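Have a look at the structure that comes next, please.
Complex shown without one protein chain; remaining protein chains in place.
When the chains are written out, they are named A, B and C in that same order, and each has its own residue count from 1.
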Amino acid sequence: MAGSIFGKIFRISTWGESHGKGIGVVIDGCPAGLPLKEEDIQVYLNRRKPGQSKYSTPRKEEDAVEILSGVFEGKTTGTPISMVVFNHTQRSSDYGEIANYYRPGHADFTFDAKYGFRDYRGGGRSSGRETTARVAAGAVAAIILKELGITFTTYSKSIGPVEIDYNNFDKNEINQNSFYMPDKVAAEQAGEYVSSMMKQLDSVGGVVECVVSSMPKGIGETVFDKVDANLAKAILSIGAVKGFEMGDGFLVAKENGSYHNDAFYYDDNHQVKKETNHAGGVLGGMTDGSDIVFRAAFKPTPSIASNQHTINKMGENIEVSVRGRHDPIIVPRAVVVVESMAAITLLDLLLENMTATLDGIKGFYKN
Amino acid sequence: MAGSIFGKIFRISTWGESHGKGIGVVIDGCPAGLPLKEEDIQVYLNRRKPGQSKYSTPRKEEDAVEILSGVFEGKTTGTPISMVVFNHTQRSSDYGEIANYYRPGHADFTFDAKYGFRDYRGGGRSSGRETTARVAAGAVAAIILKELGITFTTYSKSIGPVEIDYNNFDKNEINQNSFYMPDKVAAEQAGEYVSSMMKQLDSVGGVVECVVSSMPKGIGETVFDKVDANLAKAILSIGAVKGFEMGDGFLVAKENGSYHNDAFYYDDNHQVKKETNHAGGVLGGMTDGSDIVFRAAFKPTPSIASNQHTINKMGENIEVSVRGRHDPIIVPRAVVVVESMAAITLLDLLLENMTATLDGIKGFYKN
Amino acid sequence: MAGSIFGKIFRISTWGESHGKGIGVVIDGCPAGLPLKEEDIQVYLNRRKPGQSKYSTPRKEEDAVEILSGVFEGKTTGTPISMVVFNHTQRSSDYGEIANYYRPGHADFTFDAKYGFRDYRGGGRSSGRETTARVAAGAVAAIILKELGITFTTYSKSIGPVEIDYNNFDKNEINQNSFYMPDKVAAEQAGEYVSSMMKQLDSVGGVVECVVSSMPKGIGETVFDKVDANLAKAILSIGAVKGFEMGDGFLVAKENGSYHNDAFYYDDNHQVKKETNHAGGVLGGMTDGSDIVFRAAFKPTPSIASNQHTINKMGENIEVSVRGRHDPIIVPRAVVVVESMAAITLLDLLLENMTATLDGIKGFYKN
Partner (left out) sequence: MAGSIFGKIFRISTWGESHGKGIGVVIDGCPAGLPLKEEDIQVYLNRRKPGQSKYSTPRKEEDAVEILSGVFEGKTTGTPISMVVFNHTQRSSDYGEIANYYRPGHADFTFDAKYGFRDYRGGGRSSGRETTARVAAGAVAAIILKELGITFTTYSKSIGPVEIDYNNFDKNEINQNSFYMPDKVAAEQAGEYVSSMMKQLDSVGGVVECVVSSMPKGIGETVFDKVDANLAKAILSIGAVKGFEMGDGFLVAKENGSYHNDAFYYDDNHQVKKETNHAGGVLGGMTDGSDIVFRAAFKPTPSIASNQHTINKMGENIEVSVRGRHDPIIVPRAVVVVESMAAITLLDLLLENMTATLDGIKGFYKN
């Protein structure tokens, strides 16, 4: 399989299966001189750690990250940063049964179609556990962006049919509830909804929204490597994501130009501002100085304990119920995954942008 | 600017500005032995040609493609295929005025933010005219896919508030109306809606849907180069696209697992089938043998003749009205652009997939 | 065929066959703001133009370059720069004969082995004419490097058995003789040698040497993208090159460490200097501030008029003599090709190096 490398300058190479020895990532192209220790990364990993609420799998995974290279005396050296989270609680025996049939909504069938066989334990490489490596790398990217003043606000915008009310938006609430929702009331309603679906042995989808503040203007490349294009790839590459939108997103299809176009104006300090931000912070693929706003739609967890039709490898139509310790909803733990992929993507474009003008290059090499 | 190269094995490199000498593309990695002539490509280009209906700019552009290399005695040789559409009707004088202000909804401002200046004539590189090169390359990709039995059905799903009714779906209708809609009634309603908006000097958005049939199973890479991820990048890289979704798309956020999961079954010929296709033809980033179904949301044309607030380079808040020969809606001419980007993306993954297994490689080199 | 794209940030995509419509290149990632006109590039192209001496093919090719995009009001805009040299003197009829046999030393046989057929006219894509595109792109890279104070001295070090004498080294002589040798006496001897080989219907090889001055220190990446590694690929990708060496090159195999190691010292102005430059300006793949010095070995022109054994496609062992207007030696016209590939390679690494440290990034975005 190809395709486990992402990025152009800040490039990550991830590896690992759900029930293998561990999950890891190598970052090639990380700038030197960044203060970095395992604790800094652990903060991000803890946001996706399972077993933290009753709406999450009761599996206990410590997910403790180890840095194996690229850091010396507390700072990145410019050499590749290898990080690993060793697996400790692989109960492979749980999975013997699924070796022989194809779980609906999972990659079991397509894996076999491509390779002829698969590591069936816990979904193998197609497990949600794969995102651990994305978060470890994303943490490094996010920390660098923070050094440049760029910050993220990422949260669940909807859980099943329950949406946040922007009138109740409270940033501080995000880390206070199990769903990472910035609206306490909505979070409570979401809890009730998810509980009722759990009783029905069913699972729930939702939407993650991400707002990036203080990106410099003019970042992104005009044609194929637009900010929006690269973000879309990054986000759709996360398992279970089925949709991506920037700014007004699919609503634009019903808007008119007179409404959609964001009017520019100079504010009192003679700074360029926009009256609205329907565009979500990009014009022609490049950042316009407004907040970057995008959303990802997550499907409901495919592993459900209720009965489903499917097939086995022996050529039979069968009925299955996927037992095990599964999250009833992917969204809350995916919030930090979305943020991580966005951080990696935006940092990469920021780095590339340094080479955009001759004056910038001359200025750099004069110093 | 970087970012005008797309693809890994079948790679395209595009160039050209709206009012420069022409628009072109070089394809690197096109397989040898494909019968190819300019007429084959022209068929695709004609689908995005302006001036074909009253809902399209009255500009006349012949957009005649020339093949400059890579074809010998009627067949591709394996060497790079360079194609160009020379510009003939550049009326640069139209654009002198916009050199000094930033049109809302356009890349004028971000271009200047990035580079300090810009080719302001007709949007320069950020013109919709840039997509000519994508269609020329996409035609080649689509023709190769056709040789492998893979086909596309691409159409407007909605024009402003007017949506097609799947009960009226008629594939043959697509090329019969100005909107490339597969529903004659909807197309007529769309015409009325667009006409009324044109009278108001306003513009309209919409949604393009694409269905890809007969893709082999197992195509796509499991982590970052998922079919959906690569398609999302390809589609969001088209100017004016603000959203992308696979299968049920954003609806999945409100679905439950018991509904969303597509059940597998063996049909009477012992072929693997799915009872539904909520996934849109991919599982874990790899094709599952069903139709690939995705959608793109297009914003309304940013160039509108009604008054808008904006700023000029002299530091003033001003009012403008963008005159000129602009489409009131981007969608109809974008249908073939969406198809082209999808063809390029899927062909590239098909080629990469040839290297997936040792048995496949051995089989190949035994011949 | 893949493989006509080169570079990571400053990327070039070349196309064209010897007897097709033209030869061209698209540069993606060229910084904006560089004053550039066709005349600037023509200067470089003229150095590889045929027909300038009796040791070069009498074919007349104007090789006039046209810029088709990426330049506006005399400056690069940051968008792709498309350049083309149209072919005017294709006498395809000359080549009908070679369609059916394989010229020794040429790519005829390997082309057929790979693709099953080939554009046989003048070597098709494997013609020396392909390097026109490299020189056009290399000219742009070299002009940018010049803006940064980086300069090239490139010349023939040997022509057949005739080597320059460094005691006679005269930089100004390089452009005064047909062989671009920096030693007038050697150039005369080379002329005699080449003339005598021409009389014998034979051809001659040689060595090109390139010295790059004033590169900043620390350019290049430590592992796979070493300056030397990327230069080696660039140079070996030129048809007819069979060897590459940095600094002392193959001589190092017989040297001892006490001799080979270049001792550092601080000069009177407290600048870091080296007592010698056996390394050729790189240590650990990164520039050390000394001149970068490398060499390329060129084989003799494979097209010779004397009789050679070979085979035809009909399964017969035959004898051929390759007639036509061929250079008796590749080296003189290749001097500028070597310089061009070096310029592209070094500029690309200079651009990538801008992202090497957090302090550098912070400094850049503070401005």
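We take it that contacts are C-beta pairs under 8 Å (C-beta built on N, C-alpha and C of every residue); 3 or more make two chains touch, one makes a residue touch a chain.
These figures come from a predicted structure and were not determined experimentally.
Student: Among the options A:T77, A:T153, A:S258 or A:N312, which residue touches the chain absent from this view?
Tutor: Counting the whole complex, the residue in contact with the absent chain is A:T77.
Student: Which one touches the absent chain: C:G33, C:G122 or C:P300?
Tutor: Once the missing chain is taken into account, the touching residue is C:P300.
Student: Residues of subunit A in contact with the chain that isn't shown?
Tutor: Given the touch definition above, subunit A has residues 1-5, 9, 11, 13-17, 20-22, 24, 26, 28-30, 32-33, 66, 68-70, 72, 75, 77-82, 84, 114-119, 124-125 touching the missing chain.
Student: For subunit C, which positions touch the chain that isn't shown here?
Tutor: Residues in contact with the chain left out: 1-6, 14, 102, 104-107, 109-111, 113-116, 125-126, 130, 158, 160-161, 197, 200, 202-207, 217-226, 228-237, 239, 241-258, 260-266, 270, 272, 275, 279-280, 282-289, 297-304, 306, 308-311, 315-317, 352-353, 355-357, 359.
Student: Provide the residue numbers of subunit B that touch the chain removed from this figure.
Tutor: Interface residues of subunit B facing the absent chain: 8-10, 29, 31-34, 76, 78-79, 144, 147-148, 216, 222, 350-352, 354-365, 367.
In this text, only the chains that are shown with their structure count from here on.
Student: Taking all residue numbers at the subunit A to subunit B contact, is the shared part over half or under half, that is, same or different?
Tutor: Counting which numbers both chains contribute, over half are shared, so the two copies meet through the same residues.
Student: Report the chain whose mean Cα position is at the greatest distance from that of subunit B.
Tutor: Using the mean of the C-alpha atoms as each chain's centre, the farthest one from subunit B is C.
Student: Just curious, how far off is subunit C from subunit A if you go by their C-alpha centres, in Å?
Tutor: 45
Student: State, to the nearest whole Å, the distance from the C-alpha centre of subunit B to the C-alpha centre of subunit C.
Tutor: 38
Student: Indicate the residues of subunit A shared as contacts by at least two other chains.
Tutor: 222, 352, 355-357, 359, in rising order.
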